[in-house]
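See structure below.
One chain of protein is taken out of this complex; the other chains stay put.
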Amino acid sequence: MPSQVELNDVRKGFGDRQIIKGIDLAIQPSEFIVLVGPSGCGKSTLLRMIAGLESVDAGEIRFDGVVVNDRTPAERNVGMVFQSYALYPHMTVAENVGFALKLARIDPHERQRRVDAVLESLQLSALRDARPSQLSGGQRQRVAIGRSIVRNPAVFLFDEPLSNLDTALRVQMRLEISRLHNRLRNTVVYVTHDQVEAMTLADRIVVLEAGTVQQIGAPLELYERPANRFVAGFLGSPQMGFLPAQALGLNGNALAVRIAASGQVLAFPHHGAHAGAVTIGIRPEDCTLCAPEDGHFAGAVLQVERLGSDTFAFVESTGTEPVAVRVGAGHTVAAGHAVGITFDPARAHLFASDGVTLPRLAA
Amino acid sequence: MRRPINSRTAAVRVGLYAIALLFVIVFVSPFVFMVMASFKPNQQIFGDLGSFRAFLPVGAVSLQNYRDVIATSGIGSYALNSAFITVSTVGAGLFVNSLAAFALARLEWRGKGLVLGLIVIMLIIPLEAIAVPMMLLVASLPTLGFDGGLTIQWSWLDTRLVQIVPFVANAFSIFFFYQAFNDIPRDFDEAAYVDGATPYQVFRHVIVPLSGTTFATVAIIQGLAAWNQYLWPVIVVPSAEARPLMVGLQQFFRFQTEWGEVMAYATLATLPVFLAFVFFQRWFVQSVMGSGVKG
Partner (left out) sequence: MTPRWARKGRLAFLFGTPAMLGLITFLVIPFAMAIALTLTNQKLLSPQHVQAVGLANYERLLGLKVMRQDGIASSDGHVTFPRIRDVTRSSPTLRPYRPLGAMTWESTRFVLLARDPVFMRSLLNTALFAVMVVPLQCGLALGLALLVNAGLCGQRAFRTIYFSPVVMSMVVVAVIWAFLFNRDLGLVNQALGWLSGGQGTRIDWLGNPATAMPAIVIMSAWQGAGLQMLIFLAGLQAIPTELYDAARIDGATPLQRFVHVTLPGLSNTIAFVVVITTIAAFGLFTQVDVMTQGGPANATSTVMFYAIERGVRDQDIAYGSTVTVVYFVLIATLAILQQRFFARRAGAR
């Protein structure tokens, strides 16, 4: 049975350093949750706390309503896939997968039946007597998954499982994990620093930074409605462009905002009254290149990245970080060109000086 | 390695081989002499000494020295004593020391740092420094015997026990295991805990199978020390009953003028170590190189 997992004000520190600063999270049964954030944000620690491998300083972790803070990982009935896979080198594939069953004193026939079923479902049957050292990266990954599903865990934990694989294999394993979840419907908590994994796998994403939750939501919701500048910048590649600006207050139904780099004042139709320093955030796909004099602001092309399907131009203006603009694949723009950029203020984001997104009005 | 080949480097290499072979002779010839002399009667040993015949199995070669030494020197019972002492010390030592090292390397408890520090301090106390008071100590320890009925004897002197028990727990072995266990990724333990293992099962099914080389190394170091033990039995085992092989050799050597027989005894005493060395020499070498670098 997939479990419901609940975190109530969970905290942890190492010495004086607070790693997890009070996290609340409710994970529904069968939900696929991805914890994402830059390295050092505490996502792996949080996962290990859910697994029972790290202690909880304060707060509660509940599985199906029961506090499990002091339970062992086995008692919590979690399965875990480690970044290093942690396959026992002295055991064969079948022994690795069956180790938990052996420890649980499941009888050998039943054990073999279940191990065979798992190996079959992961297309590992031919490798059952191989040792981990004889396997490829993708095969090791599958064995690690097999080991964690053989006990039918209530919660399935992944700690950056794909980070040791090359790109092609990563895409393939991503699909396999997704298919597996559709088949088994376990509750999954998955840690990664890769936003593509997060976006493609998650039912909901939890963005962590410095031990606190920045935002929880469905992938597209986070992409389109980031709660703050950190989330806006973390999701999306290339990154959202940021322009320093000044909010001047309501002008009719729209908020008047002056772009610092150009002095132009734009009307933001979906935002309410605000005054003071703000940051405008615009996605590359929402920007358009034009002649310098026609743009909301102008700058010089710093670099052009041609990816085949898309081309991104990085434009630097006075007082801004480079702003990425998506242009047609065949666009002839080149580094050094002077260009202007226009965008639709209705699709842009506004962040207050503390980084929090200014609330949008219902259209 | 790519080296430019020219006549000078070739000459240097020839010179190096010559030196290397010279040292081979220096290190091997005493053993060859020992083995060859063990097959020869006394007169011939003396006669051969002046020439290379001393290193060759020539002349009246026979097993007579071996027959005599086995019949007269008590080497059989001494060898049994040494074998029993070595096997017991190694067997018990591997278990006791690895388990303690596991507690130090992998379990969490208060006072761990303190205990580890104490063990490092114990590393530097040699047996020589405590041998004399230890004799007084073991002289007053009780042993249980069975002699028609249960008997208690208030002394460990002249027993095999006294040559085993003090050497089972070994600070060096604990420290060596501790370092080796620390090099095993903790992910393995954690994966096992997630799989439902108890700490002892982690030790038994994960740490021990992954530490084969370490166990072999410690077995060799402790086993060699036990087999070659000399100072301690000289102190605590004055009579013949529990006497180990090396003390027996020293006694035999001092009260014997039959050189051939002494060499036969020495050859027999060396044979087990030599065989072990031939078969496990990789681990012998690793045991020193590993301990040296870390020490």
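In order of appearance the chains are A and B, and numbering begins at 1 in each one.
We adopt the following convention: a contact is a pair of C-beta atoms (placed from the backbone, for glycine too) under 8 Å apart; a residue touches a chain by one contact, two chains touch by 3 or more.
All values reported here derive from a predicted model rather than from experimental measurement.
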| item | value |
| --- | --- |
| Touching residue (missing chain; options B:V165, B:I184 or B:A240) | B:V165 |
| Among A:E6, A:E31, A:E54 or A:E160, residue touching the chain not depicted | A:E54 |
| Touch with the omitted chain, as defined above, among B:L104, B:A191, B:V218 or B:A242 | B:L104 |
| Which residue of B:A10, B:V28, B:L80 or B:V120 touches the chain not shown here | B:V28 |
| Footprint left on subunit A by the chain that the document does not show | 14, 52-56, 69-72 |
| Interface with the unshown chain - residue positions in subunit B | 1, 13, 16-17, 19-20, 23-24, 26-31, 33-34, 37, 46, 49-50, 54, 96-97, 99-100, 102-104, 107-110, 112, 115, 119, 122, 124-126, 128-137, 139, 165-169, 171, 174, 193, 199-200, 224, 227-228, 230-231, 234-235, 246-247, 249-250, 253, 259, 262-263, 266, 269-270, 273-274, 277, 281, 284-285, 288-290, 292-293, 295 |
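Here is the rule we go by: only the chains that are shown with their structure count from here on.
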| item | value |
| --- | --- |
| Subunit B residues touching subunit A - in the complex, by the definition given at the top | 185, 187-188, 190-197, 201, 205-206, 209-210 |
| Subunit B-touching residues of subunit A, taken from the complex the two chains share | 51-53, 72-74, 78-80, 82-84, 86, 88-91, 99-100, 103-104, 147-148, 151 |
